[in-house]
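Removed from the display is one protein chain of the complex; every other protein chain stays in position.
After this line comes subunit A, so read on.
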Amino acid sequence: MVATALERLATWRSRGTRASEQTVKHGLTVLEDGGLKKLGDEAWNFLEQLTLASLDIGRLDIADECLEQLTEGFPGSPRVECLKGLRIEADNKPIEAIRFYEAALQEDDTNAALWKRKIAVLRSLGSQNVSQAVEELTIYLDTFYTDVEAWIELADVYAELNLYSLSLQALSHVLILASQNPFYVLRFAETAYTAGDIPLAHKMFLRVIDMDEPEGSKSNATKRAWWGVKLTAGRLLSSPNTPSESKTQPPSSDHLRLLDELATERLAESYRSTSVTPQGQGRDVILAWLGGRKR
């Protein structure tokens, strides 16, 4: 029992899986059977994992127990400080949590995790604190320029505020820092579309497809990108003079027609095998859309 529980928990730790309910279930098995001793140095990582999972599902009693042991083992550790902050957040005391993070940052302003928690809490406080969250993120990114996650967060805040051009700017930093991830390019394409730059969106959807494995294991980014190609090709064919803030040249209409056909074919292909797709109407609706989209 304990052995399987430990194995599961270790896998989730290494993959960063957020299976909180299951984590707590297995974690309790380990604690009850005295498995902590068997873990050696891994015990601390386990306790951290269990703290986070218990906070997630509101088992504050377990979190407190873990935190007590962690604080004893690592007094003043920045990682434990961050958990303590999360514990205050779990009590639904955001203002207190922000004060806690600020105090901890005065001790050590290079602790990126504390910075990011503070920003996350500011965001959670709703619209009146958004501008402060943006400000803090900008300051943070001045120091931690290579933090892709934070650039994405900034892009997210801007998109929520309907500021799609600024969102796109933030994402362009993401593309510089992590140019090999098709999901970032996909997100850039969808944001460009929302910002009204259809030629740029079209180009970026195609780039997602280019980036992926030529055959075989196609990632989910590619599937979504084909929908994007279909949508943007249709838009560009029906209004060829669509403006582009980035001055991106759309392909010729002959080329667009070919891309539109190719996208239709690729998408229809995934619905052809009747064994995996829902029967009847769901499939018909999609095939009809692919075939007869008005332009």
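Just so we're on the same page, a residue touches a chain if its C-beta (ideal position, glycine included) is under 8 Å from a C-beta of that chain, and two chains touch if they have at least 3 such contacts; residues count from 1.
Going forward, contacts and distances are computed from a predicted model.
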Protein name, per the UniProt record, of whichever chain is missing from view ("Programmed cell death protein 6", "Ribonuclease H2 subunit B", "Ras-related protein SEC4" or "MPN domain-containing protein"): "MPN domain-containing protein"
Contact with the hidden chain (one of A:110, A:124 or A:138): A:124
Residue among A:70, A:231 or A:256 touching the omitted chain: A:231
Contacting the left-out chain in the complete assembly, out of A:2, A:19, A:237 or A:286: A:286
Of A:106, A:162 or A:249, the residue in touch with the unshown chain: A:162
In subunit A, positions touching the absent partner: 124, 126-127, 156, 159-162, 187, 189-191, 193-194, 201, 220, 223-224, 227-228, 231-232, 270-271, 276-278, 281-282, 284-286, 288-289
